[in-house]
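All protein chains but one are shown at their positions in the complex.
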Amino acid sequence: MTPARPSPWPRRLLILLAVVLLILFLLLPLLTVFASAFAHGVAAYGAALADPDALSAIGLTLTVAALVLPFNLLFGLAAAWAVAKFDFPGKSLVITLIDLPFSVSPVISGLIFLLLFGLQGWLGPWLAARDLRVMFALPGMVLVTLFVTLPFVARELIPLMEEQGTEEEEAALMLGASGWRIFWRITLPNVRWGLLAGVLLSNARAMGEFGAVSMVSGHILGLTMTLPQQVERFYNDYNTVGAFSLASLLALLGLLTLVAKSLLEKRTPTSGA
Amino acid sequence: MARSTVLPGFPLSLGLSLAFLALVVLLPLAGLFLHAAGLGWAGFFRVAFAPRALAAYGLSFGGALLAALLNAGAGLLVAWVLVRTSFPGRRLLDALVDLPFALPTAVAGIALATLYGPHGLLGAPLLRLGLAVAYTRLGVVAAMTFIGLPFVVRTVQPVLQDLGSEPEEAAASLGAGRLQVAVRVVLPLILPALFTGATLAFARALGEYGAVVFIAGNVPGVSEIAPLLIATRVEQFDIAGATAIATVMLTGAFLLLLAVNMAQLWQRRRREGV
Partner (left out) sequence: MIQLQNIHKRYGDYVALDDVSLSVAPGELVALLGPSGSGKTTLLRILAGLEAADAGRVLLNGGDVTALSARERQVGFVFQHYALFRHMTVFDNVAFGLTVRPRRQRPGKAEIAERVHHLLAMVQLEGLAGRVPSQLSGGQRQRVALARALAIEPRLLLLDEPFGALDAKVRKDLRRWLRRLHDELGMTGVFVTHDQEEALEVADRVVVMSRGRIEQVGSPAEIYDHPATPFVYQFLGNVNRLDCRLRDGRAEMAGLSLEAPGHGGVGEVTGQAFIRPHDLELLPAEAAEGAAAVVSHVSLRGGMARAELMLAGRILEAELPRPQAEALALRAGAAVRVRPRQARFFLENGWSGAEPAVAPGYLGDGI
């Protein structure tokens, strides 16, 4: 403490204000989710989760997330390698494009795929003639989810790879390693925690995406309803416990992702050896 | 650090990235604009600027702006408290800030609607005070503020951290009062970050759907946000209407972000030029 410090009260007042604000405004909604889910006891909660519609929504959500993941990985790694390790004209344009899906409203993200593949869209009639369903079916849901989650892995990796520079890769090259070997043995191990963080974030978004998916899912009960869609359905049907029980799963997923991300960020080696 | 020209894999990785971006991002987005162009000017204007659509833009842009301003104030307070003070539970509070990032939007939506609803923990007392939040425009702003807060805090926090307390202490040692220190020393230094954070919060609030629709009441012309109007048009098989409104929203958002970026660039140039 410095001598003759002014009164601590204004500071304490500001702290109090921030604490109250965060608790009322951020923590209470979270508590509401769990309180409402368990409003009628643990048995009702279990029953809500065992509902066949709920189970099929969980299954579909896992399927979509699993199908999106490999594409996200591939794109994220390729984009980060190109952007972080090389200089080329138009690089900032590419970075802008990578970020673009983040600044598009989820509803519009869904709409653009509807325009492309829907019956009134460009490819719609062609697909319909061949009896291929993209809209209101799994492929469409995977596509919009991919659009919405595309930036996550790349955005996590690019700053990390840029900070790590290219010296280690160049050193491996000077020692005679091939491109693939450099990637597998030097680059990938160096960014593994960042990569995992990016995958977890994109996964959480993929499982929780609501607006974009609801534009293209068609809301076919037991068939194209993901978890968030099912939450909406239960909620609108005044099945509060059902809605919040499923919501609690998603909230838990989000919380775990958050914790994992902060742990991973601590693990990532920052300063070069 | 110079980027490498000798590492292998550049054509492959860039080609793959561009193929993804073209197929997944650019082609669908271009489709929207081409579709809108197909409506013709007259047709486009008729649906894009119908009274109901105009009211929706007003609510979306106005609500997002109000939410961004609220977040600028609240975010600044929270960031300052998290960086400059220490008290038991501070780290937990810090983690709490990311909650809106972590909660899927539909979950946040039903939670907010319940919490601020007529029988909710916050909604009931507020209603007794004569303040209806759920199913009004106020609810829209509340939800938009909820999802935007982390953007401001997480943008301002590192800048405040890097700043250290030295400028504040230096100003205090020169005889500045606490308010003078805050307004004349700290605020100008973090203003760019605050502006960036508020812009991000604004952009997010503008396009937000899931967190808002449950609490919004969705009365056409009153509490109906533009994204919801788009979804409604699609449900009514009015693809042209949805396309036109989406085009206006997207263009408006991009122009605004562009203007903000230009303003920041201009300001940075001016400051560095002096």
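Residue numbering begins at 1 within each chain, and the chains themselves are lettered A and B in the order written.
Simple rule for what comes next: contacts are C-beta pairs under 8 Å (C-beta built on N, C-alpha and C of every residue); 3 or more make two chains touch, one makes a residue touch a chain.
Given the structure is predicted, the values throughout are model-derived calculations rather than measurements.
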Interface partners of the hidden chain - shown chains only, full complex considered: A, B
Residue of A:Val42, A:Leu93 or A:Met174 in touch with the missing chain, whole complex considered: A:Met174
Omitted-chain contact residue, chosen from A:Ser36, A:Asn190 or A:Thr226: A:Asn190
Interface with the unshown chain - residue positions in chain A: 167-168, 170-178, 181, 185-186, 189-190, 269, 272-273
Interface residues of chain B (partner: the chain not displayed): 4-6
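FYI, only the chains that are shown with their structure count from here on.
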CA centroid of chain A to CA centroid of chain B, Å: 17
Complex interface listing, chain A residues touching chain B: 6, 10-11, 14-15, 17-19, 21-30, 32-33, 36, 71, 74-75, 77-79, 81-83, 85-88, 94, 97-98, 100-101, 103-108, 111-116, 118, 120-122, 143, 146-147, 150, 165-167, 169-170, 173, 178-179, 182-183, 204, 207-211, 214-215, 228-229, 231-232, 235, 240, 243-244, 247, 250-251, 253-255, 257-258, 262
For the chain B and chain A complex, residues of the former touching the latter: 1-10, 12-14, 16-18, 20-21, 24-29, 31-32, 35, 74, 77-78, 80-82, 85, 87, 89, 93, 95-112, 114-115, 120-122, 145-146, 149, 178, 203, 206-210, 214, 227-228, 230-231, 234, 239, 242-243, 246, 249-250, 253-254, 257
